[in-house]
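With one protein chain removed, the remaining protein chains of the complex are shown where they sit.
Chain nomenclature is as follows: A and B, assigned in order of appearance, with residue numbering initiated at 1 for each chain independently.
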Amino acid sequence: MQVVIEQIINGLTIGSFYALIALGYSMVYGILKLINFAHGDFFTLGSYVGYTVLVFASAALTAYFGIWGMIAIAMLVAAISVALVGLIVERMAYRPIYASGRLPAVVSALGASIVIQNSIMIIWGPRYQAYPAALIPNIPLQILGFNISLLQLLILVMSFILMLSLYYVIQKTTFGAAIRATALDRDTAALMGINFNKVILFIFILGPALGAITGVMVGMYYRQISFTMGWNYGLKAFTATILGGIGNLPGAMLGGLILGTLEMLGGAYISSAWKDVFVFLILILVLIFRPTGILGEKIAEKV
Amino acid sequence: MNSNDRYVVLETCDITKRFGGLTAVSSFSFQVKKGDINSLIGPNGAGKTTVFNVITGIYRPQEGQVIFNGSNIEGLKPHQIVAKGIARTFQNIRLFPNMTCLENIMAGQHCRARSGLWSSVFRTKRQRAEEKQIHEVAETRLKQVGLSRYSNELAKNIAYGNQRMLEIGRALASNPHLLVLDEPSSGLNDAETRDLIGFLKDLRHEDLTILIIEHDMNVVMGISDWVTVMDEGAKIAEGPPETVYNNPQVIEAYLGKEEYEDDF
Partner (left out) sequence: MNDEIKNRLNTLGGRRFWLSLVLIGFAVYPFLMSDYFIDVAFFFGIYALLGLSLNVVLGEVGLFDLGHAGFYAIGAYTTAILNTTLGIPVLMLLPLSAFTAGFFAYLVCSPIIHLKGDYFLLVTIGMGEIVRLALLNNPFGITGGPNGVFGIDYPSLGFMDIDTSLKFYFFIWIVVGLCILGLMSLQHSRVGRAWNCIREDEIAAEANGIDVRSFKLLAFVIGAALAGVAGNIYASKLMIVSPESFSFMESCMMFSIVLIGGMGSVPGVLIGAAAISLFPEIFRPMAQYRMLFFGAAMILMMIFRPGGIWPRKRGAIQKGQALKGIKKPLLPGELPGA
């Protein structure tokens, strides 16, 4: 039992990565009905930016701000720079295409993904990069008798705070209501005086920023990053989005956590080599039996 | 004109269709007799389009049967129902926008042709003959609806009124026994509506029965042999147009109860 629960904690850690990335997918899909294939690469980019800050500015930053301050700064720099890239991508690759329909947007998103991925490769090189070791002291903690590392705890707490604040913004604020309204019916929302461009601006700042912060956390957790990793995380995060109900933000968070846990348990107790296969099987089964996801509502097609 | 012993083409027996908690159609029964133009009227939200969607197999009713030419077609898929001989149009025109007008009508004959994959790949003699026939029938139908000159025009590029006619032409192309039209005059101007009435009257020569949802009372009174009135998912009246027109219940449904009471 002890081991199972520890596996679940590991699963929740990965799950919170998926959940944070999934939020970015879900927001963009909710508003634009576009699968933003570049989102996984925003995550990678964030990871690399964080890596650069931590490796090259560590001495100076640690001296002034201490180790926690340095990590916070790395995350902040990653979030801001990737948000900027997100805005540029939206402006250059998506905005000119909204009017042309869904399929050109899919190709353009794939193109954007290729561009970002290869830019990362050109800037940082094609090899794996390693995050500095022991950034956060690897203190094993005992909570209620279960082993959990300090880093894990930190990741879980931080993801929880991030998700909660996003949830608050979306569900409780006026601007959040505007976003939800736009997701439901863009034209009517526009008639109610909601500025569509502002909504887009918001989702293309927040989504990539969340992705970037996740990237830094993944870097610290696994220590090894590669320029192609965004694709795998992206696809899993999207599976999480589907699992929770596409366009539904609480669903995306829940989906991420469930997916991470299932993946970890499947890997531990069935077969670790086939664990990614489980993930995609889950994706397919959900789409067959409950295409609206766990929290999604059924929408009948109007004839 | 409407005697009781004539052949019943279509009959619905107590069909009920619910969407979640909402009952769109409750225990609705009516008959359509051969050769008639039968109008289904009623205020907005009365459930007319739902009845159409049940008849054409797009919705499955929770209860009841749909009898067409003596056999129960409830539960068949829409394409099987077309093959049985019911063709329809939609309230909000649904053409194949990026195909030419001619192709739209050729597509309407799909269920009357048989060529499959291999005969099409190898262009067998039979397939070519069939294709030629489809093409000729399509041109005739296109002429019938008055759109010959738009033959090679994409369906999305022709005027709205023409699109309505094209959709009717496409439905006719399947050689139906029963033509089901969902508000064919909506969005048409007066001249186009007059043309439509004339066109529908002409169709009587084709051994065709027509069931029509219509809002425009001029159209209903002008062409119907029989009118069925629905309100809140149920049938409230039926009969020849004049009778129905003066039925107090119908007036109530259309004008609202208070006004009706004020009249007394």
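The criterion applied here is as follows: a contact is a pair of C-beta atoms (placed from the backbone, for glycine too) under 8 Å apart; a residue touches a chain by one contact, two chains touch by 3 or more.
Values in this document were obtained by computation on a predicted structure and should not be read as measured data.
Visitor: Among B:82, B:196 or B:211, which one is in touch with the chain left out?
Guide: In the complete complex, the chain left out is touched by residue B:82.
Visitor: From the listed residues B:27, B:65, B:91 or B:151, report the one that touches the chain absent from this view.
Guide: B:151
Visitor: For the chain that's not shown, point to the residue among B:26, B:127 or B:163 touching it.
Guide: Counting the whole complex, the residue in contact with the absent chain is B:127.
Visitor: Hey, which of A:56, A:146, A:175 or A:280 is the one touching the hidden chain?
Guide: The missing chain is touched by A:280.
Visitor: Going by the touch rule given at the top, which residues of chain A touch the chain that is not shown?
Guide: Residues in contact with the chain left out: 29, 33, 35, 92-93, 96-97, 100-108, 110-115, 117-119, 121-122, 231, 235, 238-239, 242, 246, 273-274, 276-277, 280-281, 283-284, 287-288, 291, 301, 303.
Visitor: Tell me which stretches of chain B touch the chain missing from the display.
Guide: Those residues of chain B that touch the unshown chain are 56, 58, 77-79, 82-83, 87-88, 90, 94-100, 103, 106-108, 110-113, 115-117, 120-123, 127-128, 130-132, 134-136, 139-140, 142-143, 148-149, 151-154, 170-171, 174.
Definition applied: only the chains that are shown with their structure count from here on.
Visitor: With chain centres defined as C-alpha means, what is the inter-centre distance between chain A and chain B in Å?
Guide: The computed centroid separation for chain A versus chain B comes out at 50 Å.
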